[in-house]
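Below: the structure, in structure tokens.
As you look at this complex, bear in mind that one protein chain is not there, while each of the others sits in place.
Up next, chain A:
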Amino acid sequence: MQRGKGMKFVGDSRVKASNRMPNKPKDYSEYPGKTEAFWPDFLLKEWMVGAVFLIGYLLLTVAHPSPLERPADPTDTSYIPLPDWYFLFLYQLLKYSFASGDYNVIGAIVIPGLAILSLLLMPWLDKGPERRPSKRPIPTAIMLLVVASMFYLTWESVVNHDWEASKAQGQITPKDLGLVPDIEIDENSEGYKIYQSQQTCVGCHGGDLTGVGSNPMLLGNQLTAEEVEEVIRNGRGGMPGGQFSGTDEELKTLAEFIASLKEE
């Protein structure tokens, strides 16, 4: 049996040197350089590069925990969607008028399809034997242009996205964690009716009083009626004051209703 050692190959390949393959790479013996054994010398160096890379990777993991938004809710139509960052350039492309609406097929299928097809067929689109980028200016220029436009589109997508709103719309609330206190709401009470009639209340704290998005839940609050009144008048944290559009008496009733939402 012919063993691996002692056979002649092209370069460091397993293709036997029989001159069957024209345009073959030159044998490494024609480049009197410093070749190095893969095992174990070069592998050790590769491991060192890998180790340095792994440290950076782990630091990234520890410094930035992977994001998790609130559970999927298909009924929320106001959510602004965003793909993972490496699809942003395609997402941005679909926003331009020549690639959206009636022309959606151009942005969604034709341009990416052509890009992948020409990438696949690259060896036949650029058949010449020259390998240096400077000696094949057209493929080099096209590739540079494509990469530059991918960077540009990603950049445009990033600067045009409202990251604050994006962050707020996905916040996990106590409700998502099943932490809604067991409180019975008297839906016939005067305060409940006033609450439901105030768009500003319902908009942020929800019709079921459990809070919308990252806005706080009113069930199980720790405030007295006077404190609630004070918060509604003057605001607190992210909540602006002076939004209540009823009489002082109604405000008092509302405050008492909200203050009553406590666990027994």
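Note that in this section a residue touches a chain if its C-beta (ideal position, glycine included) is under 8 Å from a C-beta of that chain, and two chains touch if they have at least 3 such contacts; residues count from 1.
In this text, contacts and distances are computed from a predicted model.
Participant: Identify the UniProt protein name of the omitted chain, choosing among "RagB/SusD family nutrient uptake outer membrane protein", "Glutamyl-tRNA(Gln) amidotransferase subunit A", "Histidine kinase" or "Menaquinol:cytochrome c reductase cytochrome b subunit".
Facilitator: "Menaquinol:cytochrome c reductase cytochrome b subunit"
Participant: Kindly state which of the options A:Asp76, A:Asp162 or A:Asp248 is in contact with the chain not pictured.
Facilitator: A:Asp76
Participant: Thinking of the whole complex, not just what is shown, which of A:Asp126, A:Glu190 or A:Asp208 touches the missing chain?
Facilitator: Spelled out, the listed residue whose C-beta touches the missing chain is A:Asp126.
Participant: For the chain left off this view, which of A:Val62, A:Ile138 or A:Val159 is in contact with it?
Facilitator: Once the missing chain is taken into account, the touching residue is A:Val62.
Participant: State which residues belonging to chain A touch the missing partner chain.
Facilitator: Those residues of chain A that touch the unshown chain are 1, 3-5, 9-15, 21, 23-26, 28, 31, 33-39, 42-43, 45-46, 49-50, 53-54, 57-58, 60-62, 64-74, 76, 79-87, 90-91, 94, 104-105, 108-109, 116, 119-120, 122-124, 126-133, 136, 139-140, 143, 147, 169-170, 172, 176-177.
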